[in-house]
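After this line comes chain A, so read on.
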Amino acid sequence: MKGTELNYEDLEGFFQGLLDNKVIDALIMPHRVGNKVSYMLVRDKEKVASPESVIFAPSFGVNAANVVKGWMIDNKVGIVAKPCEIRAAIELIKLKQLNEESVLLITVDCSGAFKNEDYAEHYAEIGNLVDSAKLKELEGKGISIREACAICENRLADIGDIIIARINGKVGVAGLTEMGVKALSAVGLPLEDKDLERREEKERIVAEARKRLEELPKIDSVEALEAFLQDCIVCKNCRDVCPVCYCKECFFDQPLGNPVGGDLLNLAELRGAIEVPANQLLYHLTRVYHVCTTCVACGACEDACPKSIPLTRFYPVLAQKVQEIFEYVPGKDTKEPLPFTTYEDEELEECLR
Partner candidate 1 sequence: MPIKTWELDPNFKYEIMNEPGGEHLTACYQCSTCTLGCPVTEIIPSYNPRKIIQMSLLGMRKEVLSNADLWICALCQTCTARCPQDVMICELMGAIRRIAEEEEAAGNIKIESARPLFEKAFLHTLQKYGRLYDMGLALEYYPNREGSKIKGMKAMMKDYKDFGMRMFKKGKMGPLGGGGVFKGMLPEKIKEREVLKKIFEQLGEKEK
Partner candidate 2 sequence: MGIAVIGGGVAGITAALDLADSGYKVYLIEKNAKLGGKVAELAECETGIAPRIVKIENHPNIELMLSSEVEGLSGSAGDFKLKVSGKEIDVESVVLAPGYDVFDSIAKSYAIGHPNVVTALEFEGMLRACTPSETGQLVRPSDGKPVKRIGFIKCVGSRGKENEICSTACCGFTAKEAWEVKERFPGTEVYIFYMDIRVFGRDEELVAKLKDKYGVKYIRSRVPEVIPENGTLTVKFENKPLQGLRGRGQSPRLENGTVERLDLDMVVLAVGLLPSKTLGKLAEIMGVKTDTYGYLETSLTNPLETNVPGILACGTATAPMKVRESVAQASGAALKAALFSERTELIPGQEERKFIEVADKPLKIGVFICGCEGEVAGAVDLPAVVEHVKHLTGVASVNGETTTMKEALEAIESGIVDQGLTRIVVAGYSPRLYEDLFRDACAKAGLNPYLLDMVNLREQVAWVHGKEEATNAAISQITMAVERARYLEPVPIERYPVIPKALVVGGGVAGMNAALEIAQAGYEVYLVEKEAELGGGLRENTELPSGESASDVLKEFVEKISSNEKIRVYTGATVEDVRGRAGSFRARMKGEDGGEEIDFGAAILATGAREFVPEGWYGYGQEKKVVTQSEFEKMLAGGHMDATTIVMIQDGIPGQRSKYSGIQVVSNALKAKALKPDLNVFVLYQEIKTYGKWEVLYKEAREKGVIFLRYDEGRPPAFQEGIVSVYDVIFTDEIQIKPDVVVLSPAMLPAEENEQLSTMFMIPLKNGFFLEEQERPKLVLTPVDTVNEGVFICGSAVYPAMVDEAIAMSSAAASRACVLLAKNFLETPGIVSVVDDAICSGCGVCVDLCPVEAIELVEEPVSAVTFGVMTVLSGKKTVARVIEGCIGCGSCASYCPSGAISLQNFKDQQVFAQLDYA
């Protein structure tokens, strides 16, 4: 990869340069609102101020990919976001819900994130930049990152067009794609061969994440699943915030998936009695199947659940095993086919019976 090293403060100029040099028409990036972090869509470069104080902030509100879902525009927009968000964007590109040519994907390193509200509450202790030591220290105080982040193996920026990595008090900026390298040269960065793979660190993160995954409570029976989903009110928020749920009209908003009136009575007649709202289990099981290859494990579903069901223990955990059998990591590459659209002549027989 081609890249260079910058100081944290240089990032402002870099982002402004992208807009200034018409590399992109707009930029979606985090900005600070009080003690919280949210996204803004910037067209005026002057609005980009001290990005280094916010783009690495360990906070998760919305998955940025969900913001651009369905943007089949011709203009070019840069997206500065965490790996899970960019991975979702890449899945959306494969699903034709985002125009590949119209986005410049800029992935930043993530050290794990707190829920937006947790972050706001403990902003004073957490600050803008954290590292693993700091996270441990915070955890000791009872301030923990989201479960989804704790089990995340992909915190280092390694996908998208451009990556922004934190290394030794500086930032490494590198282009992964032709488009990314072009963008970097357009803003006048001196480019050289740069290796930002950080294999050792990656291994350490993966090991830690797997350990944390093992520690999560398992839903290993139907009874456990029933108990787990007991409080679900089928509000479908988990679906609405999911960056890779892309249906124009969800099956569970259609008459067959969302029976009312007579249809519901028929069902009740058939089984004697039915739970209402109906289809609670079918909804979640179907949904986990629908996203099993594309789920980027961002945890947005859990954040959105009004009943605080720890959905990370369900969606990403179940999906990950499916991704393993296909040796598929969602959001790695826009060119990689979706697992359900391809096959090998001989495969998977061990999974069938």
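How these were chosen: all candidates are chains of the complex that A comes from, given by their letters.
General observations
Everything below uses one rule, namely that a contact is a pair of C-beta atoms (placed from the backbone, for glycine too) under 8 Å apart; a residue touches a chain by one contact, two chains touch by 3 or more; residues count from 1.
The structure presented is a predicted model; accordingly, all values stated were derived computationally and were not measured.
Candidates 1 or 2 all come from the same complex, and the one touching chain A there is 2. Listing the residues of chain A that touch candidate 2 in their complex gives 72, 95-97, 246-251, 254, 256, 267, 270, 290, 337-338, 340-341.
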